[in-house]
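For this depiction, one protein chain was excluded, whereas all remaining protein chains were kept in their positions.
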Amino acid sequence: MNVRLEPRENASVGLRLCVSLAAGVAALLLVAIPVLLAGRSPLEAYALMIQGAFGSMFALSETLNRATPLILTGLAAAVAFRAKLWNIGAEGQLYIGALAAVCVGSGLLQLPPALMLPTVMIAGFLAGGLMMVIPAVIKQRFGADEVVITLLLNFVVILFIQMLVEGPLKDPLSMGWPQSVPLIAEAKLPKLLPRLRMHWGLIVGVVAALALWLMVRKTVLGFEIRAVGENKAAARFAGIPVDATMLKVALISGGLAGLAGVGEVAGVKGYLSADLSPGFGYSGIVVAMLAGLSPIGTVLAALFVAAVFVGADSMSRATGISSYIADLVVALSLLCVLVGSFFLRFRLRFGQQSVGA
Amino acid sequence: GVSLAQDATRVAAIWTVPVEQQWASRLHLALVAADERGDIDYVYSENITNTDYERVMREYAEQGVELIIGEAFGVEQPARAVASEYPEVSFLMGSSLPPAEPNFATFDNFIHEPSYLTGIVAGMKTETNMIGMVGGYAIPEVNRLMNAFMAGAQSVNPDVRFSVSFINSWYDPPKAKEAAFAMVDAGADILYAERFGVSDAAKERGILAIGNVIDTAADYPGTILASALWHGEPMIEKAIEDVKAGAFTASDYGIYAFMEYGGGSVIIDETLAGPEAVAAANAKEEEILAKTFTVEIDDSEPASSQ
Amino acid sequence: MTDTPVLLSLSNITKRFGALTANDSISLDLHRGEILALLGENGAGKTTLMNILFGHYVQDEGDVRVLGNGGLRALPPGSPGAALRAGIGMVHQHFTLAENLSGLANIRLGTEPLVSFGREGAARAKVQKIIAESGLDVDLERRVADLTVGEKQRIEILKALYRDAKVLILDEPTAVLTPQEAEGLFAVLRRLAANGLGVIFISHKLGEVLAVSHRILVLRGGKTAGELETAVADRRAIADLMVGKAVAAVVRTPANPGEVLFALEDVSLHGAGGGRALSGVHLTLRAGEVVGLAGVSGNGQSGIAALISGLAVPTSGTMRLYGDTVTRPDPRALVAKGVARMPEDRQHDGVVGTMSVADNIAIEEVRSGAFSRMGLLDRKAMRERAASAISAYDVRCQGPDAEARLLSGGNVQKLILARVLERGPRVILANQPTRGLDVGAQAEVHRRILAARDRGAAVLVISEDLDELFALADRFVVVHAGELQDAGPSDGLDRGTIGLMMAGQGPAAAELAS
Partner (left out) sequence: MDVVFDILSSANFWAAAIRIATPLIFGVLGALICERAGVLNLGIEGIFVAGAMAGWMAVFLGAGLWGGVLIAAVAGGLFGLLHAFLTVILGLSQHVSGIGITLLATSASYFTYRTALPNVTTPPRIVPFQPVSIPGLSDIPFVGPALFQQTPMTFLALLLVGALALVLYRTPLGLAIRAVGDNPASVEAQGLSVTGLRVGAVVLGSALMALGGAFLTMSAFDAFFFGMVNGRGWICIALVVFASWQPGKALLGALLFGAFDAFQIRLQAQIGQVVPGQVFLMMPYLLSIVALILVARRADYPRALLQPWTKGQRH
């Protein structure tokens, strides 16, 4: 009797569901440890988590609101990772996208409302995209690793934003606080429902996911991105312009992250500051990988991560457990889902069974 | 939906920083004390990002908390919007903007007065005429205190020069310490310790430091020349009292940080400062309390002397 | 040979991969001093069997026994360490060398306690002694990355000998060697066998097998198909055993060359495309003619292939297609103009493994009107084209939607043939068209190439296998040190002349010498 791993060709929907469920259960079991350490009842904590994430229209809207930037940064990572372009810089691209939105949307440009929003979004997309095209070009020209460069650029961008919101972009009415001038009303993404923070960015995210899905499956560009991502050498040999395709990927990836920034600044906050994102760029990587880089899956994974965070954070307040538990729960869930993905790729075989040849 | 204790007012605080942070810690301590006295039922959330801030406010409001204390600096608009939607809840928020009717009161740590007094002490004590100042970020509540300190020092010693740097982090004591060392190397003999880490550098190099907001003299024996302290108690107690009495209004509670209300005080180590400096500071304190002298509130970013 | 003691004995080895039975109850014995050749079509299970023997894979059934003190002892399954300790050395089909280390470091790897110091000197002395005895000369201090394939292989053999191997397994050792290097290897093997080493030798080249082995074991479809003494074997019998049916020989009719379709005129190439630079190369390809390019690997073949593939642009000189100068390299434009390119490394450059067969057939023309409209893919057209290619070229796969990575090597090559030949190209680059393919698959590829020639295409075949070149080429060119020499029509040529030209001697000198 021995145990062996065998790769699976593809996992059925049923199996996917089972594995997701098992991962969720495992995560909950692990979460019990810190909850018990804090001297509370895990069952109560679970109930409060669910309530905190979905228990009311408000809770649900908050979950969706948090999922919005995660969908976009998740898509940014998914499209880049598919092409084996390791964009770890979505955080910086998000800020640059937000910056562009503020630059065009704070009154500098006077456009009819119908044009203003698209302009703001396009500006954010292009700015974020450019922010990723730079490391992609550096990689092509100099061979410098994009993981490290995009990571470092995140720090540069945040400092740059700080510099701007303390300097040229500073809102004179902010009483000295480092924040930018606000967006004008026409440049803001409308709320989906009155009094709730959910905004049209969510729709943008879902549409972007659908568009990417279509792009990957139905377009020549998607075909070329897949080929370049899976086997650069074969793609080059077959005449696919590898470098140009990579730049397109970079533009799309950075652009999506930039859109996330537009969403936060135009949909939620109204002005730019250096604390716009609590790490949405990094979480996007997690979201994309949980989704197996699938665009539609990214939407679901973003919802999952958002719900876990919002639910756990709310639970911490209701139980009096330290609010650091929210990140802890997200981390544990992530690792459980990650281990689960292993069982989608491999099956365990026990003993010696004979298989018809 | 949880049933409330009979007489304890339910108070929640929402901090964007860990409660170790000096600023939050002053109010947190006062709230914990009130909780221990049984006056209030205190809960808090720390390290809440501005992105999450509004949600947390709403969650507490929904839970039936009566008084919410926190910082609206990064979330002025949404915080005010939430307050207007929960008129039955009282909000007491750190803010640079005026209060908003009917339930949104504001405050800030206005301890520029004691900061000015510590400046007098430092200005008289410095021998190199060089004072090093290390701050986190150049934001109004930091700038204000630094500027008052500098004004105080200059009032007694026009030759004094300042070296100012910001480390761009609230919590990087090793880095703050390095920045302080750099100032000592450049000739500073007194350090203004806006951040944790600066007094450590002073102690290690055997020079003096000026404390800010909290009293750390016991941790750095022989190092803390003087400190400008912020006391959260007067404001917190006033606010609780107002809530209990149903008299909470959208007013500026920032005044409770002023010396006249006991929200700010200076503490000077006489053995380090010497009687002369103490006397000068005390004299100025009299003037402030007597309102014959007003310390200017200057929120602009302080800069090194050229 | 069977009078010497048995060194190694495999009995009833069975190994399954999912539904596929790669080894089906295979048994074999290896004697001291014996060279046993293991033959079989691609996928017959040779490598799998050796991987089990060496502990890379765990068999489902059967056991491996090795001669130890006092008789044959069972080897614990799944442990290369145990196999090494038992005296088994393996030279893998794909080298297992750390390229960032020196040859010596690779040899020492795993032979010393992990934390110990100063053993390098003794190790070097021992390896040098082995080199002296075996003739496996190689610079031990160079980084493996900088060694030629032949040198890498010598390092691999030294690795085994350094551990005092009793049994040496070589999996397709000559696939990447020049004829001269292969000869050198055989000499070494004979010497080692004479000293008592047992050798298992896997190859697809029947000539080599007949030349070097004592005994031949043929696998087919994971089963033992037959076993014969080399002394009594002939090519035909072996090929029939391997394939299970007679393999028809491919006949080349005399060529009828027409106009020049492709030409390199005084072309030099630096740096691009990897490999050696080219200098002053003249090459003409005519309609209806196969030109064979011979040369020791690394002398400039990759540069020439890169030029015709559109992956490199001449540093100087002119490249002409149908008389027009080609200025910018662009695989897509060349493909559109009727150039067919078969890559040297089909798995690496030929297919995108995770994409479907249909995708891989369409990949070169995905932007053309045939497969897309306004940036949208025409999946239906792609699938139809794939379906017809699959049946016309007998690509064995689950269908147009099967992932290319699941295809065997031979079928990948058929897929590429289908991709490039189906358009009726006028210029064809066939780079190592049958490397690693078994005799049946080889014959099929050769037939296709000759059929294209007969249709009027100009063909350049690059191969390290002289047998293949003689089977296909109407005319020979030889590349050495980045320079190309014309060797003339193949009819008047013999292997010796070509071999000398490959070694850098001019055609005249080569003729004199032969």
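Think of it as A, B and C in the order they're written, each chain with its own count starting at 1.
To be clear about the criterion, a contact is a pair of C-beta atoms (placed from the backbone, for glycine too) under 8 Å apart; a residue touches a chain by one contact, two chains touch by 3 or more.
These numbers come from a predicted model, not from an experiment.
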Displayed chains contacting the withheld chain: A, B, C
Which residue of C:Lys46, C:His92, C:Arg346 or C:Arg426 touches the chain not shown here: C:His92
Option touching the unshown chain, where C:Val6, C:Leu72 or C:Ala105 are the choices: C:Ala105
Hidden-chain contact residue, picked from the options B:Gly38, B:Pro87, B:Pro102 or B:Pro174: B:Pro174
For subunit B, the residues touching the chain missing from this view: 18-20, 25, 28-29, 32, 47, 132, 138, 163-166, 168-175, 177-179, 181-183, 185-186, 196-197, 200, 214, 216, 219, 301, 303-306
Residues of subunit A (touch criterion as defined above) contacting the omitted chain: 4-5, 7, 34, 37-38, 86, 88, 138, 142-145, 147-149, 151-153, 155-156, 159-160, 162-163, 166-167, 282, 285-286, 289-290, 322, 324-328, 330-332, 334-335, 338-339, 341-342
Subunit C, residues in touch with the chain not shown (by the definition above): 54, 56-58, 78-85, 90, 92, 94, 96-101, 105-106, 108-117, 119, 159
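As a convention for this text, only the chains that are shown with their structure count from here on.
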Whole-Å gap between the CA centroids of subunit A and subunit B: 37
Euclidean distance of C-alpha centroids - subunit A vs subunit C, Å: 45
For subunit C, residues that touch 2 or more chains besides their own: none
For subunit B, residues that touch 2 or more chains besides their own: none
Residues of subunit C touching subunit A in the complex: 16-21, 24, 58, 60-61, 222, 309-311, 330-332, 334-335, 341, 343, 348-355, 359, 363-364, 366-367, 372, 375-377, 379
Complex interface listing, subunit A residues touching subunit C: 2, 4, 6, 218-224, 226-227, 230-231, 233-240, 352, 354-357
Residues of subunit A that touch subunit B when the two form their complex: 52, 58, 62, 159, 162, 166, 174-179, 195, 197, 264, 268-270, 273, 275-278, 310, 313-314, 316-318, 320, 322-324
